[in-house]
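One protein chain is absent from this view; the other protein chains keep their places.
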Amino acid sequence: MIDFGYNINTDRQIDYDANDHRMSHFILSREPSYNLCIGCGSCTATCSAGNFTDFNFRKLHLMIKRGEISEVKTKIQKCMFCGKCLLVCPRGVNTRNLILTINCAIDELKL
Amino acid sequence: MKVEGKRLIWKDYQKEIAEDKFFYVRSCIRQTFFPGSEWAFLKIMKEVLGKDVYENPAHTTCTGIGYHSDIVPFDTTMTVVARQFALMTEAGYQNLVPSCITSFGLYTEVMETWKHFPEEEKKVRDYLKKATGREFEVPKNLAHASDIIYKFRKQIAAKGKYRLINKTTGEPLKVVEHIGCHYAKMFPSKGVGGAEYPYVLTGMVEDWGGEVIDYPERRHCCGFGFRQYLVKANRGFSVACSKKKFESMAPYKPDMIITNCPGCPMFLDRWQYVISEMEGKTYGEDGHGIPVFTYEEVAGLILGFDPWDLGLQLHQVPTEPLLNKIGIPYDPFKKYLGKNGEDIGIPMKPSMLNA
Amino acid sequence: MNKLFDKLQEDVRFREGLKACINCGTCTAICPAAEFYDYDPRQIVDIVQTRDEEKIEALLKGETIWYCGECMSCKTRCPRGNVPGLIICALRSLSQELGYFVESEKGRQQLALKRTIGKSILKTGYCVSPELVAAKLHPEQGPMWEWSQQHLPEIYNRLGANYKGDGPGALRKIPEEALDELARIFEITGGNKRFETIEEFSSKKAKELGLELDSGTDGEYFLNIYTTNNNRHNKK
Partner (left out) sequence: MSKKVVIIGGGIAGMEASITLAELGYHATLLEKSHSTGGHVQDWYQLFPNRRPAKEVLTFSELRMEGKVKTINDADIIEIEKNINDFRILLRNGKLVVADAIVVATGFDLFDAHRKEEYGYGIYENVITSADLEKRFSEGKKILTHDGAAPKRIGIIHCVGSRDEKSGNNYCSKVCCVTGVKQAIEIREMLPETEVFCFYMDLRMFGRHFEELYKESQEKWGVSFIRGRLSEANENTDGSILLKVEDTLAGKPLKMKVDLLVLLAGFVPSGGTKAIGKMLGLPFGDDGFITPKDEHTSTNLTDIQGVFVTGSCTGPKSIQDSIADARAAATQVANYLK
């Protein structure tokens, strides 16, 4: 093997077919309102944790849907469970239970 | 796949290509890596097709690589382009034929800019006059050298000695065509067949007996990206782009790749070597890699030119497996000889790619 | 006050490239750079479209504008006739004009490009020449290239070139008068000024970083910008 002084860059595309969708299926089976998000960002705008950290619940929720779950475990810990997101969601997504279910999925699926 | 669907699109993109009297401008990259291709183009044009092709030794780079590396301002580039136009005008020609796709794209961009912003053309005329005293006419017909070979592809086939057919099986060779990004992506109507299903190389392959394969990453850039290759720190991106293409075309088991841009064949050739040395992975059969050709090389092979006159020894991925498939004779002992047949040594063998 | 935006507007490519973006993402979807870098042409167009001076300044000083490979695949697809690639060209020109390019790792590479390609254009009349692709700096060119570099005249003349010769042909020596014309074009049209600006700001940056900068391609600063990759360009 020759050292050329650089490596072949890795892809950052969301490769939907190659991704891990177990968490997404797990959540949907326990919290059906998971599917109702329209990506409006109200939750993130009001988020207490998002005020102090880079926590973005809209995006986290979306990345789980796309099967990009490698960072979910560390990111979800930033949530403070204040529940403001639940009050503002225009689609009635049970965001609080969603967070609990995500944590549950992390445990049960050993992610 | 239904080819009729593509034929409908191809019908919509038939550009005008001049018949004769061409002013030829060379390519920095083509002449550096594939000098035999430019030689073959001129030989085919002059000796096989009997065309008038003129080259003025005073023409220079169009500055394209510098321009797309953003170190050359647009005004400078437009004025250098105008100087090439002036040389063409002074020589009494109207049909400009660049060897390079970056140049072709740039000439097109400059001409289109002048159409939309006439004040830019006026400014450039003043610049050129001031710098060189020259004046110019905008080319009446601008066609890339691959457009010209496309136009005369049937004559080449008629005079050809070989076809892109597997000698043993009688089946057409499976060919991947790779079009330079700046051929039609910027101005789809300026490319034969448009930007989505360019026909310029497909037409050659079809008429020369081969079969073009359509694979998902067909339109992806080879990864040159100017600064993305020219600066060492960025080369990991460049090679990643080519790798993406190889991974995507591999399931179709292509026999060869044909290209119309000067840089792409070099990258598609060299990155196969790099991937093999970095990751131990080779594409194509028996660790040979997928041989990559310029369209001039393929035209020359069809016409029976000697593979070593065409410069196939300057490929890192060996081309012999393809020559064997078609049944083109070659003398392996002459591959690396100098101009007068002198022994100038031979390159080392790569550790992975079977040469 | 829209100073930076107004400066961008002066560039004909910017006026051609920015119509009105609807944030649909067709450009990013097929952008080679977006696949491998933290790069999103859609967001760049959206930023310049907002005319937010602070954000535009951040772009000019940041890494992202240097990820594009100018393949122009984006132009083919935009449903609104925008050309993100041309907007990038304008941003890069302005970043250099204002000296902001030295604030990013990828931007600093402009000096390397100027001293290789830029120098080659004025010296030889070609952007790239066989000598510029020296085997030592280009191991990816493989053993075949290493061999050919040792026998340039024999190989090129074997292949019908007119290597460093007078008159027409591949790799010919470009006549002095032609090089003089090229030099005058660069002087009159701002080409030399661009080169000088790149040198000037790079030299300041080298001092700031405490790296020695010679006039060629071997100094500390040059090697630093030519090879450094902090590997933080794709956070995935």
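Chains here go by letter, A, B and C, matching the order in which they are written, and residues are numbered from 1 within each.
In the analysis below, a residue touches a chain if its C-beta (ideal position, glycine included) is under 8 Å from a C-beta of that chain, and two chains touch if they have at least 3 such contacts.
None of these values were measured; they are calculated from a predicted model.
Asks: Can you pull out the displayed chains that the omitted chain is in contact with?
Replies: When the full complex is considered, the omitted chain touches A, B, C.
Asks: I'm checking contacts with the chain that's been left out. Which of A:15, A:71 or A:108 qualifies?
Replies: A:15
Asks: Can you tell me which of A:22, A:59, A:78 or A:96 touches the chain that was removed from the display?
Replies: Of the listed residues, the one touching the omitted chain is A:59.
Asks: May I ask which residue of B:197, B:267 or B:308 touches the chain that does not appear here?
Replies: Among B:197, B:267 or B:308, only B:197 touches the chain that is not shown.
Asks: So which bits of subunit B touch the chain we can't see?
Replies: 1-2, 4-6, 8-9, 194, 196-197, 214-219, 251-252
Asks: Which subunit A residues touch the hidden chain?
Replies: With respect to the unshown chain, the touching residues of subunit A are 12-17, 28, 32-33, 35-36, 38-39, 58-59, 62-63, 65-66, 68, 91.
Asks: Which residues does subunit C use to touch the chain missing from this display?
Replies: That gives, for subunit C, the contact residues 22-31, 34-35, 40, 42-43, 76-81.
Everything that follows uses one rule, which is that only the chains that are shown with their structure count from here on.
Asks: With chains as vertices and touches as edges, which is it: line, ring, star, complete or other?
Replies: Its topology is that of a complete graph.
Asks: What is the chain whose Cα centroid lies farthest from the Cα centroid of subunit B?
Replies: Greatest centre separation from subunit B goes to chain A.
Asks: Tell me which has more C-beta contacts between its two chains, A-C or B-C.
Replies: More C-beta contacts join the chains of B-C.
Asks: For subunit A and subunit B, what's the span in angstrom between their mean Cα positions?
Replies: Going by mean C-alpha positions, subunit A sits 46 Å from subunit B.
Asks: Can you give the whole-Å distance between the Cα centres of subunit A and subunit C?
Replies: Computed from C-alpha means, the inter-chain centre distance equals 38 Å.
Asks: Round to the nearest whole Å and give the separation of the Cα centres of subunit B and subunit C.
Replies: About 22 Å separates the centre of subunit B from that of subunit C.
Asks: Among the residues of subunit C, which are close enough to touch at least two other chains?
Replies: Residue numbers touching two or more other chains: 35-37, 140, 227, 229.
Asks: Going through subunit B residue by residue, note those that touch at least 2 other chains and give them in order.
Replies: Answer for subunit B, listing residues that touch two or more other chains: 232-233, 235-237, 239-240, 244, 274.
Asks: Name, in rising order, each residue of subunit B that touches subunit A in their complex.
Replies: Contacts found on subunit B: 232-233, 235-237, 239-240, 243-244, 274-275, 277-280.
Asks: State the interface residues of subunit A toward subunit B in the complex, per the touch definition above.
Replies: Checking each residue of subunit A against subunit B gives 1-2, 4-11.
Asks: Which residues, counting only subunit B, touch subunit C once they are in their complex?
Replies: 26, 28-32, 35-36, 38-39, 43, 55-61, 63-66, 68-76, 78-80, 83, 105, 113, 116-117, 120, 127-128, 130-132, 181-182, 185-186, 188, 195-196, 219-221, 223-228, 230-237, 239-241, 244, 270-271, 273-274, 309, 311, 313-316, 336-339, 342, 344-350
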